[in-house]
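Contents: one structure, followed by commentary.
With one protein chain withheld, the remaining protein chains of the complex are depicted in position.
Then we have chain A:
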Amino acid sequence: MPHDDLRGFLDALDKAGQLLRVTDEVLPEPDIAAAANAAPRLGDAAPALFFDNVKGFTDARIAMNVHGSWANHALALGLPKETGAREQVAEFVRRWEAFPVEPEWRENPPWAQNTLEGDDADLFRVLPLIRLNDGDGSFYLDKAAVVSKDPDDPEHSGKQNLGIYRLQVKGRRRLAIQPVPMHDIALHLRTAEERGEDLPVAITLGNDPLITIAASTPMKYEENEYGLAGALRGAPAPIARAPLTGLPVPWGSEVVIEGVVEGRRREFEGPFGEFTGHYSGGRSMPVIRVDRISYRTDPVFEHLYLGMPWTECDFLIAANTCVPLFQQLKADFPEVQAVNASYTHGLVVIVSTNKRYGGFAKAVGLRVLTTPHGLGYATTVIVVDEDVDPFDLPQVMWALSTKMNPAGDLITIPNLPVVELAPQARTPGIVDKLVIDATTPVAPDHRGTYGTPVRDLPETADWLTRLQALAARR
């Protein structure tokens, strides 16, 4: 059963033994972030955390690490919590086939219960804001889905965007936003600024888990995230109209913040401990004016810790980064078998493929660099044979060990675009990229001495099943 809101999912996590309630009094800092920093280290079945006894607050409710393990990610997709990463990616691929499942408008959203407007729209009155890492410039909202429209084509639902961007709290009614140039909201903002206008936005916090997964999926510009949320749910995603901006927002959100990105204005932002495991420097970035806050009574503040991988952020953007890359490659190259872009939002991408003819694997690797997401991320692409599982790193290392000859298998391309947060760039935003061909050469590429490969014994698969059954009965 899909969940219509965050609370429903927290209950489901609780029932599955995947919610840890911290009932002792904790300090807002550094306790909550430190606990969320630690949680994923409990392993693939790490639980979500729930805090409701935070010093100095009277009714703070803070959920952390909600997507922070493969078990929680599986439950978000409605799968058994033991489902492995590779199987979850495969299921994600299957559900994408139903895309788009159009959302349904639903009345009486729970966030309409309370409203603050104008000067009363004080973020601190609604949210128990907390800082994550020592060097962060302020408190941040980093798990909110931000809704915006293309100012040149506002009725085009595909060009709407629902995306997760880091938002620095700069005052009671002020936020900063980081629109990475490769992301859709940056296109919306550029259009608004070319027109000399502000960009209206709705910032939705505490969403159902599939809204968050869809919002953090690197979809194409004209693909609607609600259509993906519906495909993942297997039912239309419920939405409602935000009262001030009219933007379509999730029906089940805990908090809806409305306002505008102020056009043609930049102001100091950051630093922030980022998904790369490094602090971003401080930069001059756009500013949001908050005009209205709508919220459920006693809202749950959902927040995300990120730091040196793996943290919750990595679990959230692992499967949903693999799938669009796979779909886009497969469209041109049906030989492609699987894509693993789970590492640091796809700064490294591993692709397994059949070879059409000699040199083909290199062409597949180069194509990764020009997919919409690859443009801003993929810095190293490793291409492996069709019988190598890109999610099995020992197999990938075997391919690198035995198939890759630097003499002809490393292609570097200078000065390609990359997100400015990528620390390895000499000039932020520009980096040399590398394709590693770790596939077996096929004709007319006759390099190497590849005789007869060792295959699994024909009886191995049966024995695997037999041993698993024996182990389970032990």
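Going forward, a contact is a pair of C-beta atoms (placed from the backbone, for glycine too) under 8 Å apart; a residue touches a chain by one contact, two chains touch by 3 or more; residues count from 1.
Just so we're on the same page, contacts and distances are computed from a predicted model.
S.K.: The chain that is not shown, which UniProt protein name from "Elongation factor P lysine(34) lysyltransferase", "Dihydroorotate dehydrogenase", "Cytochrome C" or "4-hydroxybenzoate decarboxylase" does it carry?
M.R.: When "Elongation factor P lysine(34) lysyltransferase", "Dihydroorotate dehydrogenase", "Cytochrome C" or "4-hydroxybenzoate decarboxylase" are compared with UniProt, the left-out chain turns out to be "4-hydroxybenzoate decarboxylase".
S.K.: Have a look at A:L167, A:L189 or A:V351 and name the one touching the chain we're not showing.
M.R.: Checking the options A:L167, A:L189 or A:V351, the one contacting the hidden chain is A:L189.
S.K.: So which of A:A16, A:M285 or A:A363 would be touching the chain we can't see?
M.R.: The single option touching the absent chain is A:M285.
S.K.: Taking the full complex into account, what residues of chain A touch the chain not shown?
M.R.: Looking at chain A, the ones touching the missing chain are residues 27-30, 55-59, 122, 124, 129, 131, 134-135, 137-139, 168-172, 178-179, 181, 186, 189-190, 193-196, 264, 266-269, 271, 281-286, 420, 428.
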